[in-house]
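Excluded from the complex is one protein chain; the other protein chains are retained at their positions.
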Amino acid sequence: MARLRVDQTVLGSAYFEDYHRSVSRYKYVGRNHPVSDAVGKAGGDLVFGSDLQLPGMVHAALLLSPHAHARALRIDSTRAREIPGVLGVYTHEDAPPGRYCRYRILPGQSGCVDDEPLFASTARFAGDRIAAVVATTAAIARAAVRSIAVEYAALPSVLTIDAALAADAPRVHPDGNLLHEFAIDVGTVDGHGESGETVEIDTTVTTQMLHHAALEPHLCVADYDSSGQLTIWSPCQSVYGARTVVADLLGLPYHRVRVIKVPMGGSFGGKQEFILEPVTAYLAMRTRRPVSLILDRDECIRATTVRPTQRSRVRSRFHPDGRWASLEVDTVLAAGAYAGSSPDYTEAMAHKLTRLYRVGRYRHHGRVAYTTTPVAGGMRGWGAPEIATCAEIHLDRAARRLTLDPVELRLRNLVDPGDIDPTSGRSVGEAWVRECLTRGAAAFDWARRVALEPGQGRWRRAVGVACGAHKNGMLSEAFPESTTMSLKMNEDGTLDLNAALHEVGAGSAVTLQTIIAEALDVSPDRISTREADSKVSPFDFGCFGSRMTYVGGASALALAATLRARLIEAAASLLGLPSERLRAVDGHVRPIDADTPALDYGAIVQRARLRDGVEISVTQTYRGTSNPGAYSVQFAEVEVDTLTGLVRVSDYLSVVDIGRAINRQMVEGQCRGAVQAGIGSALCEEVALDEAGRPQSGGFKNYHLVNAVDMPRVEVLLVEHGGDDGPYGAKSVGEIAFVPTAAAIVNAVNRALGTELARLPLTPERILAALESLAAPDVAIGARNACA
Amino acid sequence: MRLNATVNGDPVSIEVAADARLLDVLRETLGLHGAKEGCAAGECGACTVLLDGLAVNACLVPATRAQNRDVRTVEGLARNGVLDALQRQFVASGAIQCGYCTPGMLMSATALLARVPRPTRAEIAAAIAGNLCRCTGYAAIIDAIETVATHQSASHGAD
Partner (left out) sequence: MAQTEWLAPRDPDELVAALRRMTGASRIVAGGSDLMLGLHASGFHPDLLIDLSRLDGFAHVRHVDGRVRVGALSTCAQLQDDSVLATHGHGLAQAAARVGSAQIRNVATLGGNVANASPCADLVTALVALDASATVIDGLGRTRERPIADLFAPGGGSALPPGEAIVECSFAQGHADRRSAFAKLGVRSSVAVSRLNAALVVDLDRDGATVRSARLAVGSIASAAFRADAVAAALIGARIDAACPEGFTHGCMRLVDERIPGRPSWAYKRLAVRGLAEDLWGVIGASGTRPVGKDPAPRSNRPQGW
């Protein structure tokens, strides 16, 4: 079969017209820009957190509970303290008594539960912090940790959501295991009512605990100096949040805590919450030495944060023509040992499907429970991938029942631009998801490929599709989206942007440079950015919630516009011309009628400062006023080996409603990286627990990331209509690009095999077991009835 | 014990423990922090360096193994402060996002192109199968290596 490329003959000319329009209209926007620190990364001299060396720096290591639930009766650190080079051993016995919420950004923030101690006296998961050792080298610290003897009294573990919610369940925390519960009921049944002619579909889908697997392990460096200043160097996603959590826990005033964001070797949400900052800061205060704490891979897997495991029952009624009459979702999610972000995370799941489809009446019931398992936390997509996986597997089953093409069924229900999301009352904005689906289907040759038989031999091949929705920033009833930035022009016309940037490796810094460059018509390399530093950066919440481009970018654009106005005003004064007759072009302010010479930016700054004492710099706060939908539609082709259960993803197309790509190369990189992670979540990634609740060990030997050999070629198709309030029409990409991936692959596998697999990941074991039950007809029919 | 080796072209003579890992000696004793530790188990490839031209995981190689041999790290790729062709192309192709896998990827790519000047995309993928990346989906990395191979072969008159 000839491979179909995304080219003009398949796509028609519309895509290319869009593309050329965007690249020709803009000088810098829509082109390719390396991440701002790419050269240092290529040269190997960029200093990551693990490369930091401070004078007198010492090293910490953690003792983590091997038990899922146990009381530490006695902690004997005598031997550890005797090891030469050990500076101290710290446990709950001498730590501050307070508890904190690792997810908190601000004091008084709703949805935060302060339930986590610095050191546990009762371990609530296998990985809970029992003690820390500080020593002159990391090897000595680790050796000392191994020599600490802890006597534990086992407590009953609570390893699953069902066990946690059982009537007589052992309590993980004193107030019970049900951490949060909510219900949403919006919209009305479309058409003739819920019963009558409608077809009911009922599915239950389970998604698994995942490790973020940023290549850089979690780490933190902290120093507490003799003036009472605490400084923390952390590859985090919110310096102000880290400041809040650490200062409140350790009883320090906010101006005495400085958090500096250092280069980050990937996060994917794993470094969004504050896991190592509190303990490292505490150790620095106790030892009065700079302390470096670096986890190993196994510790990262079990003792930082994981994507939560959740199960959603999805029940729908469809009209016979495929239109949705009603949708009801019941979600249960395991928070793990501490609340973290899980209450908000679960609520987020209830605000995705109604941005994507018109579903008639929508009801969503959610419950979050404590379990004695690794702590759940934010991860790329924040509930959107989970609910998309559940709903899109559900939709494929519906398509089979209704004998509709999966693409057709989705087309009958997708939102259109300007639709109102009934759960938020806000517009979905420029929602071009329908176009993503139709253009993608054409580019992927869906209609032909979906009609092909999977084959009857050892290998079966089929295609699958899934849609997903996410957001652009945090704006909601509960969150007033805003950010503050400063931009200063220097006397040579270069610019310094001061914003609390948290570059996660996705190019947010160069995105802002590009936006400002376009607005002021200067080269992006004449604009410097700096990473967040709570001492000097204007306030920002942090880098999460798909807000960097849509909110941060819009802020940068507004900032540049204000600065341009100042510049023109200053030039007008210098030239003695009215501002309306001047414009900023190519690094100069020129009169429109061009009979007076232009002034270059640097000259304006110099002369304005010398002559008029005028400063060309701006600090302003941008407030978001919209939160349109972000959309992606993805198409997968898989080949399944029916003898071994191994799946190969053989072809892939990712379509994203991007609004406008600011940095084409990085947008495509985000899309392809998301597919790498999505294939893993569909097929092979899982933080598995043993019967005692211990997470698997063995690092990447047992936690399988898709490598270069197993990656399919991934085509990326961007739908760019602009609009909304993003800079130059841009919308978010990093999270949405991951949202539908797992579902597209699961749907392809189910189509290839005739199975109804709905528990992720689709391991070879589960695939062969499903094939076995298909081969035994009685069992298979029973299973189908149970699902229907 | 005393280790005498050539590191990035310079002779070094240092005291190392018999069971020290090459990675620790490079990073801590020699201050070459380009090679990264991502897993300490030879699974992620972030610590890849060249030992007599062969790509190895510095986290699994005893430092003593470098005795009288040639070690090359990512810091040794640039010449007179100018990035080499692979490094420049990694930057240009968008092969670098978070950058944590980059040094290891560059060293695996360097070893490959020394052995196979004009690799296929499948051969490139196989050569970096031991280098994990969570950001890029590998495509831009493979593009960069392929581009350099094509240009170098062309400039050497080979095909």
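Order of writing sets the chain letters: A and B. Residues in each chain are counted from 1.
By our rule, contacts are C-beta pairs under 8 Å (C-beta built on N, C-alpha and C of every residue); 3 or more make two chains touch, one makes a residue touch a chain.
Just so it is clear, the structure is predicted and the values come from calculations on it, not from any experiment.
> Just name the one of B:Val7, B:Val25 or B:Ala111 that touches the chain not displayed here.
The one listed residue touching the chain not shown is B:Ala111.
> For the chain left off this view, which of A:Ser312, A:Asn707, A:Thr741 or A:Thr755 is in contact with it?
Here the residue in touch with the unshown chain is A:Asn707.
> Tell me where the left-out chain touches chain A, residue by residue.
Where chain A meets the chain not shown: residues 1, 139, 142-143, 146, 455, 457-459, 461, 639, 641, 643-646, 648, 684, 701, 704, 706-707, 709-710, 764-765, 768-769, 772.
> In the full complex, which residues of chain B touch the absent chain?
Per the touch rule, chain B residues meeting the hidden chain are 1, 17-19, 21, 40-43, 45, 48, 51, 54-57, 59-62, 64-65, 67, 108, 111-112, 126-127, 129-131.
In this text, only the chains that are shown with their structure count from here on.
> So what's the Cα centroid distance for chain A and chain B, whole Å?
30
> Which bits of chain A are touching chain B when the two form their complex?
Checking each residue of chain A against chain B gives 32, 34-35, 37-48, 50-51, 212-217, 263-266, 268, 296-297, 504-507, 665-666, 668-669, 671-677, 698-701, 705, 707-709, 711, 713-714.
> Considering only the defined contacts, which chain B positions touch chain A in the complex?
Spelled out, the residues of chain B in touch with chain A are 27, 32-41, 43-44, 46, 73-75, 77-78, 83, 87-88, 90-94, 96-103, 106, 122, 124-126, 128-142.
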